[in-house]
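A single protein chain has been omitted; all remaining protein chains appear in their positions.
Entry: chain A
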Amino acid sequence: MADAAATAGAAGSGTRSGSKQSTNPADNYHLARRRTLQVVVSSLLTEAGFESAEKASVETLTEMLQSYISEIGRSAKSYCEHTARTQPTLSDIVVTLVEMGFNVDTLPAYAKRSQRMVITAPPVTNQPVAPKALTAGQNRPHPPHIPSHFPEFPDPHTYIKTPTYREPVSDYQVLREKAASQRRDVERALTRFMAKTGETQSLFKDDVSTFPLIAARPFTIPYLTALLPSELEMQQMEETDSSEQDEQTDTENLPLHISPVPLLSREGSLPCTEVWMPPSWAS
């Protein structure tokens, strides 16, 4: 069994390829591998002198062989990683075999036995390819300072940004127009919605929908809504307070009642020096 496994592992095997009916490439791959193993098992059986074998026993033997080889591979990988490598070396395999209780010294002799059968190498089947639905562009190779054993870059679409180039609108007139019509549309839609969903009044008896007026509804405390600034205004005030209006102050703020010359002679002795301050200064 062990020989068979070694042969299969080292040389691979030819087999009749006929797995075209399967659609999935990954499945194809597995099927092909298994067939190769079956060929190996069969040839070993032939070598051992069997003329025929039940299918079930061949399958069982194949299964055992596969497990054995898998275990060798897994264990060898562990040893190799244990010593901080990625590629198993011969000694890894040897240690593995030893660990599994296999007498390594018998191996060269077995390999060179006379009655051995050579099976043809299986055709190279395509590695299953991950679906490429989301790939965009080429995977980038590692830059030189990154060791090649590091994982590859992920698919480009996960990190590459593709700026779309459209000229930003900077024309003042268009901007203003846009802002104005946008606001107007929003306002109209909003008020229409309110009018549709609530009571309305109309200026025309025959038509209530063209100029719907939201019905007047008395407030319980009318002065509150009338006097308190709305939240929007408060917010706006805070914004403007901190930002740009300051610079306008110096240039544009002229006193309210400018007169070229104070009319001193006319009205007593109080000159018109004091100006009504904008409310914000007073506070």
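Annotations for the structure displayed:
By definition in this document, contacts are C-beta pairs under 8 Å (C-beta built on N, C-alpha and C of every residue); 3 or more make two chains touch, one makes a residue touch a chain; residues count from 1.
Please note the rule applied: contacts and distances are computed from a predicted model.
Of the candidates "Large ribosomal subunit protein bL32m", "Gamma-secretase subunit APH1-like", "Transcription initiation factor TFIID subunit 2" or "Short-chain specific acyl-CoA dehydrogenase, mitochondrial", the chain left out of this view carries the UniProt protein name "Transcription initiation factor TFIID subunit 2".
Check A:F50, A:Y110 or A:F211 against the missing chain and you find that the one touching it is A:F211.
Within the complete assembly, residues 172-173, 176-177, 179-181, 184, 187-188, 190-191, 194-195, 201, 203-207, 210-230, 232-233, 236-237, 240-241, 244-245, 248-249, 252-272, 274-276, 278-280, 282-283 of chain A touch the chain that is not shown.
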